[in-house]
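Structure, as structure tokens:
As you look at this complex, bear in mind that one protein chain is not there, while each of the others sits in place.
The block that comes next holds chain A.
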Amino acid sequence: MSDVVEKTLTALPALFDSQTGAAKITNRLRQLIKSITELTSKHEEENLIKQELSAMKEQVSSPNTTMKQMREIMVRAMYCEMLGYDASFTYIHAIKLAQQGGVLEKREEENLIKQELSAMKEQVSSPNTTMKQMREIMVRAMYCEMLGYDASFTYIHAIKLAQQGGVLEKRVGTFTPHFHSSPYITSITHAQEIIRRKAVLALYKFYLIAPNQVQHIHAKFRKALCDKDPGVMTSSLHIYLQLIRESPDSYKDLTGSFVTILKQVVGGKLPLDFNYHSVPAPWLQIQLLRILSLLGKEDQSTSELMYEVLDESLRRAEMNHNITYAILYECVKAVYTIHPKAELLEKAARCIGNFVLSPKINLKYLGLKALTYVVQHDAKLALQHQMTIIECLDHSDFTIKRETLELLFRITNAQNVTVIVEKMLDFLRSCNDEHTIIHLVGKVAELAEKFAPDNSWFIQTMNDVFSIGGDLLQQDVPNNFLRLLAEGSESKEEDDQLRLYAVDSYLTVLKGHTSHLPQCFLQVMSWVLGEYAHLQESVDQREVIRLLTQLLDQRSVSSETRVWILSALTKISEGQTDLILDLAESLSSSQDTVLRQQAQELRHLSQESQLHEWALPRGAPWDGIEVDSSLSFLDGFVSEALAAGAAPYKPPHQRQEELCEDRALNLEPYGFSLPVSLSSCSITDRQSPTLLSVSSGLSGNSTELSQKAGCLILEGVKRVWGKDGYLPQKKRSTPPVDEPSAAVQPPGQQEAAERIEPRPDPLTQNQDKQQLASSLFVGLGVGSAMSLLGKSEAPPPRFRKKPHPHESSSSSSSGTSERSSDSSSRSSRNTTNSFLYGSLLEKEPATSISAFDHTPKSTTANGLAQNKDTKEDRRANTSQILGGDMVIVRPSTIQDKHPPSVSSDLTALLPADLKDLPHSDVISLTSDPSLSLSSCRLFRDEALLLVIFISNCTETVIKDVAVQLTCEELKTVSLRGNVVDCLEARSTSVCHYALLMDDPHTNVSFTGTVSYQTQPGHTNTLPFSGTLSTADFIRPLVVTTEEYGKLWLSLSHDVKQNLKLLTDAGDPLRTTLNSLKDALQLHVVDIIGSEGIVACRLLSGAPCLLHCRVNGTALAMWLRSPHPALPDCILYHCQRALAHH
């Protein structure tokens, strides 16, 4: 190191006495280059460069280095960089230099800055970066940003930092976006148009990254919209498009302005500069049309404002160029999105015709897209273009084909389903794009479930789905299929037929070549065979066992599938001990522990037929199986294990979080049963059935069993809720008569054409197509089925075996007369049922049941018990709160340990502004001879208030009482009264904390200490702790059914689970929902028939929507939320609430 210093020292005077900078630059660099060329080994070069770099480091950090020297250093640094050495310390100086210098230096250093930025990018996204480094990066980023480089990727980190960190980070964090946006805010008023325009876009970017941080500049957006320069206004439309997409209602007042702008643009009022191919500002028009369609959606009065201008746009856009088509397309979409107007719809329909019939392939594509969008509103439109659609089906372009199938999917009904599914499967067989396959296969499965005409077709189609989709399939598809098979419909005979058919077809498949079959298909087959092979009497069970054993021997079969196969074998092994024992023997030495366990079970069960009978009753009805989804039978075991020092269970998402954040251990009590698989079985709805808990390893089996906890009821119930609310019971209207296309045959003939398959006379190609058309478009224009949660995303009606009046009449030759009469009588019964049900619903008074729970409570040392305890009294309270309109305050119940005289009137001590809030019981936290602490929770809309009462139990004055509360998972937003100078004898002081929960945890525990002085100079501390549950942070979310529907579609994370249904009272669903509503603070949005929708939110933050459906004796709960962990938490609390009920 000393020689470095020496070198620097010798170098310095040389720098100082240099006359011209230029000469000096060349000298030093030349010297460096020369010395490098003179070296002989790589090692020497490294040393030299190292010296050079440290010399440079000294120089750049010295305050009296001049600009020219600096420039020289930069050149050398660049040279070193080029040789592959790290000269990153010069970046920041390069930036400085660039700031002072002109454009040239800028470019010279841009290279370095870019490297700096990309280095920062790597750093910020790496999980190992510490807080301190992060802080430093932020400062660097701010600097780069100041110089005009885009470091926007750091904003989000800055904000994150602000959330986790201490005071300093907070300041940096909140400062950064403000700091970043402020130059843009000022430049929004800049004189030059281009700068204003860029500033607006930069602000938009800010908004996208941190919407909350830029709320103060919304006024600026309006200013930009009213800018005199159209360019600036165009840029501001980006912002408004985004804002309006998020909340259309708050910008309705701007509709007029947008309409005026569009009118002016269409009318050619803009300067000629804005014309593109003589179309006035086409991109601007596109943006405006999008905004208008968002504004006018489902709003008649707003839509009326824009009819005129839409008409004008449709008229003005002459077909001469690509870009006019772009405008037209947006126009058409807008017309169909806003409140309909017949005249406009007609024009728009004509435009779609122009698109679809266009010879240009791009326009055809858009036409199909428009049609797909439009058929949701008006299915008849597809009829006009059926020939084109047929042509597109055979088009060579992959994209067009895909779009056509998407369109067909939308128009599928019970009559054309076979043709459409066949087309889709054909396409799938020739397709090799993974994404498309996943997407389409799901749709095929959905269609098959919804509209299948008969058993054989359904099973065959599902076979195709499984073999084509293979292991790309989403788990939903096989799950739904198996559930359908298992739960069956109302008539046992029909179910058995379906099952029998499935067994037959799978046996045929297994007898063939099996090595190419996907794992998923094998799993489905083995489950079905295990469960229902006994139905097929003509096949020897030994044959089935032989086939399954063969599968086990195949190398391509994965170990997960092996588990499925083994559990199937376990089920059918009865009485075939000889075959099974060998197998069990060979597998019991397997490497896979799950397999080994299962082999053991198999051996035991096959030897003891009585046990087998008991554990796996053949053909037993599923309803008989009790499912305890909260796993309460394990509570004893768990608390024992916990007492023995075992680590508490953590749900996977929590584990992952901890891995990421590298936090200390989280000592929460036992977590909840997550629907994510615990064993190798990957079915999502995993629950452990009580009866089968002897063999938890029978994973595939037990899962399936548990899913069958209900039988279906939805079967014949008519869908009374649609996208737009209540659907009046529509009679099947007669098919439309006014079909304009010549190719269409009258509806009567259509059906006839479908039935009479081959035509006797020679067919031309055209006729072929016409026939295809007639079979594809049959049944369109009849009121299509709607569902509660919007169209495509709605839970598919799993139970496809609806009595189809059409089907039963057309296929009466195949079905027995008994069957058809059975189904028709059933359908009539169902209708009356639903009518009865509907009218009952309206009359029933919406009573809420509030539980008055006065059971004495005891505090125990056991954390679990205590936890339960608190929950119980919370339940008692919230029921009070929510039964009425959150105002009732019940005198608190008293802890045994606590002197009654003190606690009973504690709530009276609450500050006046808090008195009206709903609150929980007062519970005692801790006490010592001089102080006793109790707490109480107050529920405010946006926060939870934790009130701590500090009571002086002595006759003397206690001084300097200070409360310190810590909780890692919660955020304290405000506190009051945590320091009291002097607490009078026998008096109580109140301190309260407002707590926020950002990430839901099932239970959070808080700890704290109270320090106080009884005598001067002698400080005592009293520790206390307690738990809070998520339920304390849940608030009702009041929405209407429509809003709910919209919100539902926009949420991403979902969880499904079956819960217990409370059956003790008259209406099980209503009772269950009410008790849930009382236990957790939920808002029951609506209850229709056997479905109910419920909404809540985490304080004033993330919403969570619950969709409940009665499913036999279980309640199928489907939760959705933008927050990944929230549904799990709420589900857990629902389970607890119902279990406690």
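Here are a few things to note about the model shown:
Note that a residue touches a chain if its C-beta (ideal position, glycine included) is under 8 Å from a C-beta of that chain, and two chains touch if they have at least 3 such contacts; residues count from 1.
Note that contacts and distances are computed from a predicted model.
Not shown: a single chain whose UniProt protein name, out of "Alkylglycerone-phosphate synthase", "AP complex subunit sigma", "serine C-palmitoyltransferase" or "Small ribosomal subunit protein mS39", is "AP complex subunit sigma". Annotation: of A:Y79, A:Y251, A:W457 or A:Y501, A:Y79 touches the absent chain (contact as defined above). Across the entire complex, the residue among A:F221, A:F258, A:F274 or A:W1048 in touch with the chain not shown is A:F274. When the omitted chain is restored, the residue from A:F221, A:Y240, A:F258 or A:Y325 that touches it is A:Y325.
Within the set A:Q59, A:T90 or A:S235, the residue that contacts the chain not displayed is A:S235. The missing chain lies against chain A, touching residues 21-23, 25-26, 29-30, 33-34, 36-37, 78-79, 82-84, 102-104, 107-108, 118, 121-122, 125, 150, 152-153, 194, 197-198, 201-202, 204-205, 231, 235, 238, 241, 273-274, 276, 282-283, 286, 290, 322-323, 325-326, 329-330, 361-362, 364-366, 396-400, 402-403, 433-436, 439.
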